[in-house]
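Data block below; observations after.
Moving on to chain A:
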Amino acid sequence: MLSIETFVAISLIKTVIALFVLLTAVAYTVWLERKVVGHMQNRWGPTRVGPFGLLQPLADGVKFMFKEDLIPPHVYKPLYIAAPMLAVVFALTSIAVIPVGNSISIGGIQTSLQITDVNIGLLIILGVTSLGVYGVALAGWSSNSKYSLLGGLRASAQMVSYEIALGLSLVGVLILSGSFSLREIVDAQSGTYLGFIPRWNIFPQFIAFFIYLMAAYAETNRIPFDLPEAETELVAGYHTEYSAMKFAMFFMAEYANMITVACVASLLFLGGWHGPLFGPPLLQALLPLFWFGLRIFGFLFVYIWIRGTLPRFRYDQLMAFGWKFLLPLAIANLVVTAFVVAIRS
Partner candidate 1 sequence: MLHLILFLAFGVVCVAGAVNLLVQRHPINSALSLVVVMGSLAAEYLLLGAEFVAAVQVIVYAGAVMVLFVFVIMLLNAGEEERTKGSRVAMIFGIPGMLVGSLLITWVLLEHSGTQSVAVGALPGPPKTLGWLLFHDYLLPFEVTSVLVLIAIIGAVVLAAPPESARRKD
Partner candidate 2 sequence: MVPVSYYLILGGILFACGVAGFLIKRNLITIFMSIELMLNGVNLSFVAFAAQWQALSGQVFVFFVMVVAAAEAAVGLAIIIAVYRTRETLNVDQVNLLKL
């Protein structure tokens, strides 16, 4: 067993690396979105800053830092300043329990590619998603303006409604895997049906997969569920009164949430980091990371593709969809899964 100093040192190193990777991924997801949506709309997207516009996130970061950070006089200052920080903190916390590969050993110390493997990893992600509502609700209220308040109220109501469908859609996967720990859920998906179809949870749980995707789009406030920040209706919704760094924090929180959703979907439904392994041992240690990254990239691309294609829901359509369609469907999926598992055992 590791001594406590070694454990703390390793955890700190893993945390720093994970945060660095996550923040870079957030910045380049923004770039990816601008390029892909641009090409879908028959235009180029960013091209001037660096080759293919690859340095655009850097330029954006510099812009946000140097812009005037204005605090309007009519806001409720403590919550106005705290709300974007809350949003970012809760968005970045989920990375702590997401595993990206098997154990590796560096210099004789065996450690798993996950900051911490808790027995209730999935519940922690759900809990942090629930707490993420506060950033939005408090931002909308503290800005003391009617567009922000309406946007904040709509966003919180939407996020709370779709949280339930999100959680229930994942219970089917939990029944099949028998554990809340994300690593064990991925391990339960090893092996194949009929010798060549991988035993991923998407095949028995395809309804749950689609419910999860739709509920996750609503949770992250993305098109077609982005009424809270609809540009054509509410100016900018709950982040109307924010500028510069605070606005950038909301932006970061939204894209970090997208990446978390993509990670959880690939871990729970697409078999995590499983994929063909070949080559020398160093390559074999790095390949799971590559397969995981490929799945994340696929999900982000689907997110951006849908953003470029679909119109947005009206608010009553959105709430009716969540409560009257997704929730009963998730419960039905849960009942059928439980029935099948009970009969089989």
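Quick note on selection: all candidates are chains of the complex that A comes from, given by their letters.
One rule holds in what follows: a contact is a pair of C-beta atoms (placed from the backbone, for glycine too) under 8 Å apart; a residue touches a chain by one contact, two chains touch by 3 or more; residues count from 1.
The structure displayed is predicted, hence computed values, not measured ones.
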Of 1 or 2, the one touching chain A somewhere in this complex: 1
Parts of chain A lying in touch with candidate 1, wherever the complex brings them together: 79, 118-120, 123-124, 126-127, 129-131, 133-134, 137-138, 140-141, 149, 152-153, 156-157, 160, 163, 167, 178-180
